[in-house]
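Structure below; questions to follow.
Complex shown without one protein chain; remaining protein chains in place.
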Amino acid sequence: MSPPLDVDQRPLEPPGAALRRVRARAPLVQNITNFVAMNPAANILLAVGASPAMVHAREEAGEFARIADALTINIGTLSPVWLDGMLVAAAAAADAGKPWVLDPVAVGATALRRDAARRLLELSPSLVRGNASEIIALAPATRVGTGADTSGGKGVDATDPVAAAELAAVTLAERQGCVVAVTGEIDFVTDGRRAAHIANGHVMMPQVTALGCALTGVCGAFLGAGGDPFECTVAALAYYGLAGEHAARGADGPGSFALCFIDALSGLSADALDKDARIAPIAVPSPHDAGRQW
Amino acid sequence: MSPPLDVDQRPLEPPGAALRRVRARAPLVQNITNFVAMNPAANILLAVGASPAMVHAREEAGEFARIADALTINIGTLSPVWLDGMLVAAAAAADAGKPWVLDPVAVGATALRRDAARRLLELSPSLVRGNASEIIALAPATRVGTGADTSGGKGVDATDPVAAAELAAVTLAERQGCVVAVTGEIDFVTDGRRAAHIANGHVMMPQVTALGCALTGVCGAFLGAGGDPFECTVAALAYYGLAGEHAARGADGPGSFALCFIDALSGLSADALDKDARIAPIAVPSPHDAGRQW
Partner (left out) sequence: MSPPLDVDQRPLEPPGAALRRVRARAPLVQNITNFVAMNPAANILLAVGASPAMVHAREEAGEFARIADALTINIGTLSPVWLDGMLVAAAAAADAGKPWVLDPVAVGATALRRDAARRLLELSPSLVRGNASEIIALAPATRVGTGADTSGGKGVDATDPVAAAELAAVTLAERQGCVVAVTGEIDFVTDGRRAAHIANGHVMMPQVTALGCALTGVCGAFLGAGGDPFECTVAALAYYGLAGEHAARGADGPGSFALCFIDALSGLSADALDKDARIAPIAVPSPHDAGRQW
């Protein structure tokens, strides 16, 4: 990374503070997530120190969202009946002032997904977390070309680098009035007024399914425990990536990595997070910055 | 625990006998469980020595319940269409004289769950297994106060100690004519005529998601292999808790614990269970026992 040209000078809260809040408050996090992520998301939320609950049916999802401390919605294995529950839950969370997180899995792939994301975005998510291809698909006009031929991802895996999605993330954050996180090799987070890169993580993480989906749950836990949503998201991403680095030390492959990752999330201290987080506040990217390098 | 005042003197069957029956007969256990528990419940049932089958659709759940040796129903990720399948399956199991187990997850949280539990209880479960908050929610008038402000649990985790639910369990067992198990630090099992405490277990068990849900499946396997339902339930709980104790020896955190637990369930011998089970028959708690200490 080149050094930032125009850094917001307000110091960020140390990420360990947000982790301490999660562990002290054990927020009840309602997750409407996909069938692949159900189990690891719950285990990862427990390892983080939160209390996960998977409640999706239209008949109770809104009622539960008012009890929970945060809601997360992931459209991975979408269907119309599940979308109904998502809409009810998101509306209730927004109405009750509870933070909620949207994970628009493979939103570029089908009409059903594009329509679902559009309707969910209308319900004021606190945070949108996706890979580069997904964030570009939500704000396509602002995609920064890299020469590669892409249409926002053919499947669930990103086909664009994070850098190509940074302007899209800013546009989305400004339009929605929310935080947007693009995760990948170097994560990017913005709320339209502030931005940061988070460099923690490990190449083995994308080799385990649903770790991105479970990260959405973890972001929900951090937001649900209180604090500034932008800072909480930055903290959650640094914590998650650092746990990945720790897990890789003991792993012989993606199977053992998945296990070590749960242990690392559980064992990582707030002090270690403050020490080893690699968070770089940067200027908010703008299409008018002619000299910038993305 | 203070020593029991009035112990039923009939000796219980050694728990290893029930485990031997499971392994000898490999009962086919139909599970209608939640999306989080699907995979670990199946793996745990295989490790125990049973043959798991996840069959939930209304169109076949009843037909299958007549083939299976036992049925278990867990309302963790409930929806109306799944409730239809649960009702059909439970009715068929009851009609065919097959044992069936109800796990009323988070029954206190929403109207949908309370209504589902009420309808399922009408279909004569052989065993109801839940945490303290769930059992209290099913027989709320008998909750024993501990001074804490509670309404039967806000999410899926118990907010009440087991001891606070023992009278509720007895009331429920008497009303339903079934076995009731309250699981927690010290498990409590009763059929209204007999009661026991089971002290096996490990603090890491609640840190792995769905272990309670999977225990419901294991209880189904023990009941499906034949024997007295009260004794089978006591044996299943001691076996499960003891495997947790063994698993903890090799675990660095909840990720490795989950793996070691499967290995321990598979490797635990009936002889070891007979030797290390911590089962204490106790007098059936009654609201009329003025001298009792809950």
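Per-chain residue numbering starts at 1, and chain names A and B are given in the order in which the chains are listed.
Operating definition for what follows: a contact is a pair of C-beta atoms (placed from the backbone, for glycine too) under 8 Å apart; a residue touches a chain by one contact, two chains touch by 3 or more.
Every value quoted in this text rests on a predicted model; they were computed, and no experiment measured them.
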item: Of A:Ala96, A:Leu112, A:Ala199 or A:Ala272, the residue in touch with the unshown chain; value: A:Leu112
item: Contacting the left-out chain in the complete assembly, out of B:Val22, B:Ala42, B:Leu211 or B:Val234; value: B:Ala42
item: Missing-partner contacts on chain A, residue numbers; value: 34-40, 76-81, 106, 109-113, 154-157, 207-210, 252-256, 258-259
item: Absent-chain interface as seen on chain B, which is shown; value: 28, 35, 38-39, 42-43, 46-47, 51-57, 59-60, 63-64, 67-68, 81, 258-264, 266-267
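By definition in this document, only the chains that are shown with their structure count from here on.
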item: Centre distance in Å when chain A and chain B are each reduced to the mean of their C-alpha atoms; value: 36
